[in-house]
Structures are given as C-alpha cells and as structure tokens.
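All protein chains but one are shown in place.
Showing subunit A:
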Amino acid sequence: MKKSKDPFEIAFEEQDESPPESPTGPDENEAQTPLTLDVSGDDDISNNLRPAVPSTSAAASIPVGTAGPTGKSKEEDEEEEEENMDVELGKLPSSGDPDKTAIMQTILSQFTEGQMSRYESFRRSGFQKSNMKRLLTSITGSAKISMPMTIVVSGIAKMFVGELVETARIVMAERKESGPIRPCHMREAYRRLKLEGKIPKRSVPRLFR
C-alpha cells in the first residue's frame, strides 16, 4: 500500500490556511473525546488513540511543515493533468462548510498510521474510467457513453462495494470471526442487502452464466 500521508495533511492545511502545527494540547483533548466515537472502527483503535494523541499530533505536524511546498506543487500538477477523482484531495474548500472541514482536519490529525493508510485507500481507490467506459459500452451496446455517466456509475459502484464490505464486516462481528473477509461472509452480506432492497432486481432471470 502507498505510504504518502502528506497529500491529505497538506490538502487540509492548504485549504484552511492555518499554520501546520496543531492547536494546543488542552484543546485537542477536549475536542477529541466526542470525535473518537466517530473515528474508531474497532475498540482497539479507540483505546490506543487516547494515550497516543499527543505523540501522533506532534509527529504529524512536523512532516507537514517540511513537505509543504513540494506537496503543493504536486497537487497543482495533479489538478491540471489528471481528470481522476484524486484531485478531490486538493479541492475540499469552498463548497463544504468550514465547520465540517475543521472537524475533518481535527480528526485526520489524530489518525494513527493504519487509519491514515486505510483512509487514503478509501479516498484514492476507484474504478478506472477507461475500464468502466468499456464495460458500459459493452453492456449498452451503444458507443455514446459520456464522461459524467462514467463518473456517476463509478461512484455508485464504489459505494455499493462499500455497503458490501461493511455489511460483511457486520456479519463477521456477529459470528465473532476475524481476519480477512471470506466469500461466505460476502454472500451473506449480499443476501442481506437483497432483503433490504438495495440490489436492483432482474425482471427477467439471468439464464446463461
């Protein structure tokens, strides 16, 4: 997995125009308690988070300061050359409300290594536009697949994967199993989503697989 922690930190720093150093200790601790509930997925992480906060925030602020200028130029290049949604890292500002982005910044500054890596994968992962376009063309049979349509379908598909994985994790928690997700969990997750009606039903059953 990629290691770059900086683009995230830099994106938020850039957009808020605030000094790289995180706010003073007491403020963080106050703000932190309600936030850890949102952030932590596992109990382990939330327990480790509190004692680790001062050290991670200190550690996080230092690389941001030094990597700032180079990170910024990279962001600009990405924005101008690439079309993909990686750019949202640099975008973030005006349309969102300042409260939300401030909260996000606080949360992100307190992420552990593992959390940051997972969050980065979450933000950066996506279906390749070219692949999705080819797939849509083959399904529809027509050649006119516009770029916004590709973007929309990719977004929908990604969120669907998210629902699948999250439901599979819930299934695993109920069965008190751990480790990587296995196909049996995935099938159960799919079955539950079907019951919830989140899967489009085929009016004509699929005959030949």
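Rule of thumb we're sticking to: contacts are C-beta pairs under 8 Å (C-beta built on N, C-alpha and C of every residue); 3 or more make two chains touch, one makes a residue touch a chain; residues count from 1.
Keep in mind that, in the parts below, contacts and distances are computed from a predicted model.
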Record-based protein name (UniProt) of the chain missing from this complex, from "Light-mediated development protein DET1", "Response regulatory domain-containing protein", "Coiled-coil and C2 domain-containing protein 2A" or "Transcription initiation factor TFIID subunit 13": "Transcription initiation factor TFIID subunit 13"
Hidden partner chain, residues of subunit A it touches: 1, 41, 79-80, 83, 85, 87-88, 91, 95, 117-128, 131, 134-142, 144, 146-149, 151-153, 155-162, 164-166, 168-169, 179-183, 186-187, 190, 198-202, 204, 206-209
